[in-house]
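Have a look at this one.
Only one protein chain is missing; all other protein chains are in place.
Naming follows writing order (A, B and C), and every chain is counted from residue 1.
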Amino acid sequence: MPGNSFGQAFRFTTWGESHGPAIGCVIDGVPPRIPLSEADIQPFLDRRRPGQSRYTTQRQESDEVRIVSGVFEGETTGTPLALVIENQDQRSKDYGDIKDKFRPGHADYTYWQKYGIRDYRGGGRSSARETAMRVAAGAVARRVLAHLLGEEQVAIRGALVQMGADSVDRLRWDWAEVDRNAFFGPDAAMAEIWAARLDEARKNGSSLGAVVEVVAQGLPAGLGEPVYDKLDADLAKAMMSINAVKGVEIGEGFAAAALNGEENADELRMEDDEVAFLSNKAGGVLGGLSTGQDLVVRFAVKPTSSILSPRRTVDRFGQETEIVTKGRHDPCVGIRAVPVGEAMMALVLADHLLRHRGQIG
Amino acid sequence: MPGNSFGQAFRFTTWGESHGPAIGCVIDGVPPRIPLSEADIQPFLDRRRPGQSRYTTQRQESDEVRIVSGVFEGETTGTPLALVIENQDQRSKDYGDIKDKFRPGHADYTYWQKYGIRDYRGGGRSSARETAMRVAAGAVARRVLAHLLGEEQVAIRGALVQMGADSVDRLRWDWAEVDRNAFFGPDAAMAEIWAARLDEARKNGSSLGAVVEVVAQGLPAGLGEPVYDKLDADLAKAMMSINAVKGVEIGEGFAAAALNGEENADELRMEDDEVAFLSNKAGGVLGGLSTGQDLVVRFAVKPTSSILSPRRTVDRFGQETEIVTKGRHDPCVGIRAVPVGEAMMALVLADHLLRHRGQIG
Amino acid sequence: MPGNSFGQAFRFTTWGESHGPAIGCVIDGVPPRIPLSEADIQPFLDRRRPGQSRYTTQRQESDEVRIVSGVFEGETTGTPLALVIENQDQRSKDYGDIKDKFRPGHADYTYWQKYGIRDYRGGGRSSARETAMRVAAGAVARRVLAHLLGEEQVAIRGALVQMGADSVDRLRWDWAEVDRNAFFGPDAAMAEIWAARLDEARKNGSSLGAVVEVVAQGLPAGLGEPVYDKLDADLAKAMMSINAVKGVEIGEGFAAAALNGEENADELRMEDDEVAFLSNKAGGVLGGLSTGQDLVVRFAVKPTSSILSPRRTVDRFGQETEIVTKGRHDPCVGIRAVPVGEAMMALVLADHLLRHRGQIG
Partner (left out) sequence: MPGNSFGQAFRFTTWGESHGPAIGCVIDGVPPRIPLSEADIQPFLDRRRPGQSRYTTQRQESDEVRIVSGVFEGETTGTPLALVIENQDQRSKDYGDIKDKFRPGHADYTYWQKYGIRDYRGGGRSSARETAMRVAAGAVARRVLAHLLGEEQVAIRGALVQMGADSVDRLRWDWAEVDRNAFFGPDAAMAEIWAARLDEARKNGSSLGAVVEVVAQGLPAGLGEPVYDKLDADLAKAMMSINAVKGVEIGEGFAAAALNGEENADELRMEDDEVAFLSNKAGGVLGGLSTGQDLVVRFAVKPTSSILSPRRTVDRFGQETEIVTKGRHDPCVGIRAVPVGEAMMALVLADHLLRHRGQIG
């Protein structure tokens, strides 16, 4: 009933608040005898880590992960993996202003309504700081996929495809470019436009929304558990559970509504004795099962709600007031959502791979 | 691990194939002493029932539901509710053509890859016939919501808001219109345009996609279980699990990506001593919890893959071939997805209401 | 949260009341392409069926099972299996006497306290009639075990080892004898004594308790999921969930408390290049995992609470009264618990085999 676990066969549970002593997770169901160390996880945390460009929060966290159980002599043992990251930059500051006020667009009001108590320091449990553990768990999921499907087989990559109203040009898509700019953008020209737009938004005390695309290549066909735990259904849940996400689509997604049947259904032919689809409108999922084509998921991230422009709100005593959210905030939370989206993709796939193996072998 | 159940506290499990003797479901976790009979369920099945206009499949099913356990002397007992619908129109026909061929855009290929066996009669388990049980279970969920929150409190309504490239005009939105046309459309003028477009598509042996919107009014604030079973995450999963759905969004959804922080975050004021939001860009969810505002979900339905135009495909022996999908198919499956989307909304809400009550009281 | 499902990877959910129109179950997670028909299930139901000797209830039920989904052309499809048994002998009688009174030793009082409503006809959901579906599901579990481990590999057998104060002589144990007497007793001489004792109890309007032993042979080592879903923990739950069971033990069980360390720990040697235990005090489980030795479980069944001797009780209006439970009741419910215990053993093993395969391969 409680909601802090994800997955069934590869199941992780996260804990910790933004300004508590540490955050962590437990991963249960990891297959045994997979080589694993902190070095397999840290690079993914480093990608997500804040403070690496002027476009993300200046909070300074080394986000150093420690494996405290489940690995023995360099290999997983099949028992629970526990990962911990100490919080370092718990800046001792005066929360007076947001302690009692509900920040518009934030979880302040709803947590208060649900629990009758909230840890107001940096958002507590509702903070995007929690996503660091998703990235850490996702790195373990990647090792599981590599171990079971072949080291070079599966690639899971994400990119920012839209910021504000500006989308990438898919003709200029270059995966290598993704790690060269501050936005995880696959289109170098667009990255420059985004830089200008985001600088302007920051200057205005505003923020921008974004769309992220995550692609998994090299999957076997048949992953997914109809009719409720379909692969796309679990991906939709996974992505929608990321902070600030407001929409998820697979393949053509919402654009499929405007297509007709001939345009949308991917035809099949044989190629080198293998079944081959002539297009991938489906985004790699049919009937809730992977087709073996690229699995393509996109999700929309709303603009950061923590902005410097004063906004009308109320406090928990029922008084009307105004709020200005100072502090260190990403002007576009969609950027750092890229490694988080990749991690959720890896986590869903590892879970479904083990579930599939349980029933089918 | 298997995937034919949905929900945790209000948990339903469906079974049955398109052309088997019956379909059914078990609902476990229904609170006791709620008045319930078939008359509470049948009207919702009747709304979804095919054969009611020339725009849906001509398959003739009375879809008469029977409650076979869990109700005693007109009230729920708290023990499992079992619902059964006998399949009537299992037209004895020659499936020769699709028996061995993979229909493009269908689950044929992926089921074959996963299970190595498939019930090819009408799609078997992958058929949208399964959604009848979602609608039946959803009707029970509505009774639970009414019983716990007040008979007149919660309203869950859906409408078709786009067919092909044509969207409704929200200024002409009229809920009463929804039940007057063949499309569950809230805009009478648009319904006429849709009729023309869909007649044309049918004539051409083609099909159209659509977008459905479902709205729940009258919810308490605080429903949802962070950080993975957030209310919007479970709704995304619920809607994406419906046949042919390719995208889900909440509130502004994908459009939020193009807004800035000031435009997107809903400000708060006091109204009659109650907290009131000045807008509802969030669609009724913040931090994964209901805000108490209208809960607004939209999902995209791809155009029917079963079309009369010949399409290239392969068969299970690896031979290239063509296929024409005859038979009785909806030219726009998005239409009948409206009552299904409403049902999934009711099911998610009933589940979260009971989960919330368990932890919070 | 609700409790009418069992298992995780091989998951079954039962529904139905003693005097409703039918009882049934859904089994989700069955591996595909396993040959299966009603003929694989019916013999196990026949063993449990009442009315076969004067020592069981005279209720006449043919208990004919029907598979209504999940099998196509004689093989499982991997989709949910639905099984249904119509109730036949819903004798229309006057329940006036027990309608309002709480039968001592029965669930009447507790169901009333929990749900505030109860189906008093034959115990409703709390009736042992529900165990028929356990036996049916267990028969499917046996097919899964045979299919995955080898047709001749695994044997699951149960026997009555004690009735009242009289226990079998293990030196006279003969599995072939179990199906020859009315008690599933492995000791022919003891069966005669039991017959006399039970005739006497019946004559006195009384009833007797019993102990059942279930043994699984031919298992691989390593089944079980520490540290909470240990194999013995899940077996304990499975057996304790059977109606009227009050105790469960593995191997030496309670007798192990009186042994010392040297007596209890099974030593190991090599035999034909295989690890062999020199004894089986552990009953086939160490650290919650199967050892590969015989898995031995015993459970105690209390004497039937429905007896002809008048007993003091109260009714739901708070009035003190007496009750005589007429009707058709087993004088020793432990007898028919033998096939039920075997079924629960098979169900736990099938579930753990699939869970193990998911994580380990």
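One rule holds in what follows: a contact is a pair of C-beta atoms (placed from the backbone, for glycine too) under 8 Å apart; a residue touches a chain by one contact, two chains touch by 3 or more.
Here the structure is a predicted model, which is why all the values come from computation and not from measurement.
Of the chains displayed, those contacted by the omitted chain across the entire assembly are A, B, C. Residue C:Ile307 is the one among C:Val71, C:Ile307 or C:Leu349 that touches the chain missing from this view. If you put the hidden chain back, the residue from B:Gly3, B:Gly16, B:Gly29 or B:Gly138 that touches it is B:Gly29.
The hidden chain makes contact, of the residues A:Ser5, A:Ser167 or A:Asn280, with A:Ser5. Touching residues on chain C toward the chain that is not drawn are 1-6, 8-9, 14, 102, 104-107, 109-111, 113-115, 125-126, 130, 162-165, 201, 206-211, 220-230, 232-241, 243, 246-270, 273, 275, 278, 282-283, 286-292, 300-307, 309, 311-314, 318-320, 334, 355-356, 358-360.
Residues touching the missing chain, restricted to chain A, are 1-5, 8-9, 11, 13-17, 20-24, 26, 28-29, 32-33, 68-70, 72, 75, 77-82, 114-119, 124-125, 354-355, 358 (touch as defined at the top).
Not every partner is drawn; the one left out touches chain B at residues 1, 8-9, 29-32, 78-79, 226, 354-355, 357-361.
Basically, only the chains that are shown with their structure count from here on.
Copies chain A and chain B of the same chain sequence form an interface built mainly from equivalent positions, shared numbers / all numbers used being over half.
The mean-CA centres of chain B and chain C are about 39 angstrom from one another, to the nearest whole unit. Chain A and chain C have Cα centroids lying 46 Å from one another.
Centroids of chain A and chain B (each the mean of its C-alpha atoms) stand 26 Å apart. Multi-chain contact residues of chain A (touching two or more other chains) are listed as 1, 8-9, 226, 355, 358-360.
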